[in-house]
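Sending over a structure as structure tokens; questions will come in a sec.
Left out: one protein chain. Kept in place: all the others.
Labels run A and B following the written order; every chain starts at residue 1.
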Amino acid sequence: MVTTATSTKGIGTREREQPIISPLGGRGGGGNGPRGNGGGGGDRPRDDERFRDDRGRLGMWVGLASILMLFTALTSAYIVRAGLSDDWRPLQVPNFLWASTALILASSVTFQMAHRAIKRYEVKTYTRWVTLTGLLGLGFLTTQLLAWRQLVAQGVYLASNPHSSFFYLLTGVHGLHLLGGILGLGYLLARRWNKLASREAIRRRQRAAGVIGLYWHFMDGLWVYLFLLLFLWR
Amino acid sequence: MAEAEAAHGTHAEHAEGVHRHPAPTNFIRKYIFSIDHKVIGIQYLLLAMASVFVGMFLSILMRLNLTWPGTKWPILGTLFPAGAPNGIMQPEFYLSLVTMHGTMMVFFVLTTAPQGGFGNYFLPIQIGADDMAFPTLNMMSFWVTFVGFLVLLSAFFVEGGAPLGGWTAYPTLSAIGKDAGPGQGMGMNLWIISIAIFCAGSLLGALNFITTLLNMRARGMSLMRMPLTCWSWFTTAVLALLAFPVLLAAGILLYLDRNAMTSFFIPGGLVVSDKLLVDHKGGSPILWQHLFWFFGHPEVYIAILPGMGATSHILSTFARKPVFGYRAMVFAMFGIGLLGFFVWGHHMFISGMSPYSGMAFSILTLSIGVPSAIKTFNWIGTLWGGRIRFTSPMLFAIGFVSLFVAGGITGLVLGQTTLDLSMHDTYFVLAHFHLVMGVAAIFGIFAGIYFWFPKMFGRMMNETLGKLHFWVTFVGVYLIFAPMHIMGIVGMPRRYAQFTEYDFLKPLHSLVLLVTIGVIITATIQLVFLFNFFWSIFKGRRAGDNPWEATTLEWSTPSPPPHDNFAGIPPVVHRGAYEFSVPGAARDFIMQTEPEPGEASEIVSTEGSSGNGHNGHKH
Partner (left out) sequence: MTGRALAVVIWLLTIFCVALFFMGWWFPPSISEHGPAYDQQFLITIIVVGISFVLAQVGLGYMVWRYRDTGRGERALYSHGSNRLEMTWTVITAVIFISLAVLGQRVWASLHFQPAPPGTAQIEVVAQQFQWNFHYPGADKQFGRTDPTLVKDADLNFVGLDASDPLAKDDAVVASLAVPLNRPIELTLRAKDVTHSFWVPPLRFKQDLVPGMNIKVHFTANKPGKYELACAELCGQFHFKMKSYMLVIPGNEYDELVALPQAQFQARMGELLKKYQ
């Protein structure tokens, strides 16, 4: 994604500035490292400072793994349930979902623009793109609600048949997660680290944007996946 | 996002050695809504302790009912007027005890104490970090879990009482509401909500553990130098991260089935209490079992792995010997974790699942015995040639090995499809999983408490009381669970409120009585532990920094550790975790922070400040 930013405008945007302590790794496994089963410890002690700034990013990846597991479980339930009985009545794609898809795809692009802007230290542009991303996200949620209304108008409810149950459930759970993403965008706008020197503050914001961006793009991809699952596998 | 807030909000100054969050000064931030992993660890332990005593009390009631069914216990009439009118326990009350005992023990004791408790407290210290990666998230994970516990308890006090479907909550019993039985109404809803909340809390915790371990190890702390405890917490966190979302998904589906008329687990044409259910159609109760056990089997390892880690750690420390086969232990742990995701079907051999998948699951299940056996051999190997010091933690760790063997080995019986035809849902199963994931895991927790208590509270627990606690508990649990195997062979079914109805169960009465006597003795002695624990917090003998002459990082810092664990001086690690009895060394242990003779100058500060005071008292 967007980690390997090199600087433009001559300002070092390398993520770490603190001195990298000479790695003790040179000592290769270190004197009496546990040799396990007699094998020499080839493990290299790691310089921790190199990794600390990645904490948020790593944590986000781990968190996304658990979200992925949640949807995997729901997917397996979906597939099993689809194969079970004759009460499965596939829904027609509600028109609004095409709009949803367009909006969320666009929001990933705008977020990418925002991220690029903050990497260039263009705070104003960044704010504008983040706001736009948030609005697109809200637009997505609105079209989702409209799609629900559309189905309700057709008399298709949560309990109507298993496909509709899964439709409401999957879109609902995804929508809740996306709402979390919108709160994350709000956080990006609100949190400015004003007490820090401006360059350091922006570096913080770059990092925060990188982390939230992971989440946002994941939600985007997840939507596309759900859309395909719900309307191709039926 | 909360994650981001925690990541960036509290992540402050870069200068090395400055703690990311200052020590709190007011009571609430210090002891209640604390973001210090040490306080959170103790909070988790206290929650688990509350839960374990409630759960144990419930099990005593269950034994009383089984041994003397229909007896009047006036006190119970007062405590539970609905469940035990006039003091006579009703069958639905018995089953609600079963459910609540299982749920509390599995979720709020075996999942919280070893991981949330010790893991929280000692993972950061053992890898030389100043706190968890996301302290705020850490605090949230505890308080979310706490709320889950309150919601679970509240199920006792709603109309119909607590649910009676057991901790596995199989639909359709759990899905069709209160027509299926008292407690299946509001009580069941609360159960699902509680478990969903618990899942959320556990996921936050797991995320934090994984990130912390991967990202915050001290200089020199390579993966293969980590204590095995850290490996076990890490593996457990990975299992939790992948397993709990599945339970959460299943819980959501079940909740919708109950409250929104969906049909994920409920098939059509059900007639409950002579009433046709017209709202449901086409669901499958087996689907729940697949989802539940996909979570449920890794959950067994979530409960036991930290105990394995602690046992390896403690055995090595008190045998004064490096862990035998460190690498094999790590790989075995991962092997168990990985295989643990592919054996869930052995809970479902006779559930109506395809018999062919039953066969596949059976063979995978017996394969998981291999890494478990490897661990056992390595524990015994660790003791071989040692100079064992029999302290209370060591006794419990040895007890762990004995109980893990006793409980685990019967998996060879239960894992076979054929033998499960008779053994399924009998007391044989009860004996198996109580010994291995219940009692052995609890022994791991006890070993951890006696071992780390001096570090957590700066005082020693009383050794005499500790040993008394061990002897009685160790004999007591064998007395309780060994006879249950026999009951299972004869055919005693689980989850029966009484054994009065069947002739073939009558000859077992003496064993039922024996077990109950074992339970009463074992439960009573736990009060000694409780007393010892709280008395020692205030009155125990003062412990130095390193009372056990151990090697890992937590022993190189004061007891209890300062707010940022290492008083502003991050430790530097020079060797593996278990360097005991190194030939030619001055002492019979070399701490991880001790440099090689040639590089003494580099670490003078670390060593000086912590002053690993080996008070040198032996046992």
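Please note the rule applied: a contact is a pair of C-beta atoms (placed from the backbone, for glycine too) under 8 Å apart; a residue touches a chain by one contact, two chains touch by 3 or more.
Values in this document were obtained by computation on a predicted structure and should not be read as measured data.
Undergrad: Any idea which of B:189, B:232, B:416 or B:522 touches the chain not displayed?
TA: B:416
Undergrad: Among B:44, B:324, B:433 or B:446, choose the residue that contacts the chain missing from this document, as touch is defined above.
TA: The single option touching the absent chain is B:324.
Undergrad: Which one, B:137, B:383 or B:436, makes contact with the chain that was left out?
TA: B:383
Undergrad: Can you list, in ascending order, the subunit B residues touching the missing chain?
TA: Touch with the absent chain occurs at residues 90-92, 95, 164-166, 170-173, 176, 180-182, 266-274, 276, 282-286, 319-328, 350-352, 355-356, 358-359, 362-363, 365-367, 369-370, 373-374, 376-378, 380-381, 383-390, 395, 398, 401-402, 405-406, 409-410, 412-413, 415-422, 424-426, 467, 471, 474-475, 478, 482-483, 485-487, 489-491, 493-504, 507-508, 511, 580-583, 588, 618.
Please note the rule applied: only the chains that are shown with their structure count from here on.
Undergrad: List the centre-to-centre spacing of subunit A and subunit B in whole Å, with centres computed as mean CA coordinates.
TA: About 31 Å, centre to centre.
Undergrad: What residues on subunit B touch subunit A, complex-wise?
TA: 1, 3-9, 11, 14-16, 133-134, 203, 206-208, 210-211, 214-225, 241-246, 248-250, 252-253, 256, 260-264, 267-268, 279, 281-284, 287, 290-291, 294, 322-323, 325-328, 330, 572-579, 582, 590, 596
Undergrad: Touching subunit B in the complex: which residues of subunit A?
TA: For this pair, the touching residues of subunit A are 17-18, 21, 23-24, 29-37, 39, 41, 43-49, 51-52, 54-56, 58-60, 62-63, 65-67, 69-70, 72-74, 76-77, 80-81, 84-88, 158-159, 162, 165, 169, 173, 180-181, 183-184, 187, 191, 204, 207-208, 211-212, 215.
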